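As you look at this complex, bear in mind that one protein chain is not there, while each of the others sits in place.
Moving on to subunit A:
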Amino acid sequence: MSSIRPRSAAAYWLAVPAGLWMLAAVVLPTLLILWVSLWGGQSVSPDNPITFDNYARFLSNGSYRALMLDTLAQAAMIMGITGVLGYCIAYFLTVKVTSPAWRTALFLAFVIPFWTSTLIRAIAFVPFLGVNGLLNQALLAAGLIEQPIQAFLYSRLGVSMAQVSLYTLLASGPVVYMLNSIPPALREAAMTLKASPFTVFRRIILPLTLPGIVIGQVLVFLNVLADFITVTTVGGNKLAFLGNLILLFYEGSQIRATAVVSVLLMAVMLAGVAVALRIVDIRKVGG
């Protein structure tokens, strides 16, 4: 069997197809969006001068600034909830459930809903959260409420519930992986060194699963920022985040504004990933 050495001519040639694809599908479109966002002048034309006016105009608008902050606040909230919930689920599945059969069954029950597309899952929340929806009927049947709760659907509460449900797996999966990679003897060694279970968790388990937490948080962060489907279907027209704004400008043929918001959204996402990479070295995960 022959092997290809890194940095050899053959290695570079093998990287060409993937490189071309990335160039055509990612780099060029991104540069195009960046370019469009910098177009000046009155009419939409490639001959327009380059300017930062579009950004200045967008950022000077108070309601747009508020919407950006609101998007980040929503992401932060969903990250917090899915982070705690996802960690608890991961810890329960890998540490507390000792029977392999039960673990597999519970894990499948947790994962299988995520095999459907995001769009379908988002739409599925409408009959679940609606006035005559499953949740209201269940609460009515249980005698916990007397009137159906309107606020579940077409509200921020509904969107948040849907997003928590949609993205918990993303927060949980990397933690499951990291927990599984911790040898049980480490926990036991700490216990024989007089560490109580809480201390074992704080000093051994939590630091060793930190990369999983951070990766999960990055995934949730990126998905919440990019999510306009859930916001549209579950939030109705009452709610908008940056992703919806892009769609709104695009549908209104405001191509430069669309590009500006897209670039800002990308910048926020990249900043988030950069922060995460400062906390953990993702390349070391699994090593």
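The rule is short, and it goes like this: a residue touches a chain if its C-beta (ideal position, glycine included) is under 8 Å from a C-beta of that chain, and two chains touch if they have at least 3 such contacts; residues count from 1.
Keep in mind that, in the parts below, contacts and distances are computed from a predicted model.
Participant: One chain of this complex is not shown here; going by its UniProt record, which of these names is it: "PHB depolymerase family esterase", "ABC transporter ATP-binding protein", "Cytochrome c5" or "histidine kinase"?
Facilitator: So the chain that does not appear here would be "ABC transporter ATP-binding protein", according to UniProt.
Participant: From the listed residues A:A10, A:A151 or A:L186, report the one that touches the chain absent from this view.
Facilitator: A:L186
Participant: Based on the whole complex, identify which of A:L34, A:V164 or A:A195 touches the chain you can't see.
Facilitator: Checking the options A:L34, A:V164 or A:A195, the one contacting the hidden chain is A:A195.
Participant: Considering the whole complex, not just the chains shown, which residues of subunit A touch the missing one?
Facilitator: Counting over the whole complex, subunit A touches the hidden chain at residues 183, 185-186, 188-196, 199, 203-204, 207-208.
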